[in-house]
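Here you go, one structure.
Apart from one protein chain that is not included, each protein chain of the complex appears where it belongs.
Up next, subunit A:
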Amino acid sequence: MTSADLHTMTGAYALHALDEDERREFEGHLVECPACAREVREFRATSARLAVAVAESPGPELKRRVMDEIATVRQLPPELPDRHSPTPVEPRRTRRVVVLVLAACLAAIGALGGVAIDRYRDARDAERAVAEQRARGAAIEAVITAPDAVGGSAPASGGGTVRVIASPALDRAVVLTSGLPTLPDARVYQGWYSDNGRMRSIGLIRPGTALLASGLDRASGVGVTVEPAGGSARPSGAPIVLIDLPAGRS
């Protein structure tokens, strides 16, 4: 790529919209192009205004959680000693995060699981997990008790029952399973939204726990399939259960 081509990437770079390869190539260029670096700084300042323009009021619990947490979190020293230490400073990001970026909106699948585990191995996440669990419980309750909640249940073909409660207003659904057969180690249950037959993954289902799924949108139903460990991008077989959601929702 020519230097002129690279220079046009300042905008996409500042908005975190480049693919990994391009990002790396551009960052190589950035160190030798002060004009580009300046433009990126200006664009970052510009996009910060876009964030300010959509500012929202947080609930008071968030601050309490953050203040509680910082009291237990060690601060980083000023210098950047090591590429592999976690650092919020752009543009030197760890490879792990880069891999996540590569995964992109376009549903790149594969190695995500391992990457995600790796990323969340930080000790501080253990504490956060507790708070998140609490928040999830509240979110599930909100769906179940939503005034517009709809749902249904059906027996799964291999035994057991699957129940779905969805709230279009909250754009979420809760999937509950009971009595599903235990699967061999290499197999997992995976949930899907069905958009009139087109399946969108909503994540893996651990029998006995509730799956809280966002992005309900106009899903016409919810299905469950059995997939290889780690899940699949698309159902690899027929669903063991498919529950229609009432039509006519806005």
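Criterion: contacts are C-beta pairs under 8 Å (C-beta built on N, C-alpha and C of every residue); 3 or more make two chains touch, one makes a residue touch a chain; residues count from 1.
Here, contacts and distances are computed from a predicted model.
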Undisplayed chain, where the name is taken from the UniProt record, one of "ABC transporter permease", "Electron transfer flavoprotein subunit alpha", "Glycine betaine/proline transport system ATP-binding protein" or "RNA polymerase sigma factor SigK":
"RNA polymerase sigma factor SigK"
Only one of A:Ala17, A:Val31 or A:Ala238 touches the unshown chain, namely A:Ala17
Looking at the whole complex, which of A:Val31, A:Val66 or A:Ala238 touches the chain that is not displayed?
A:Val66
Touch list for subunit A against the chain that is not drawn
8-12, 14-19, 38, 41-59, 62-63, 65-67, 69-71, 73-80, 87-90, 93, 97, 100-101, 103-107, 109, 112-113, 115-117, 119-120, 124-125, 128-129, 132, 135-136, 139, 171, 188, 190, 200-206, 209, 211-215, 229-233
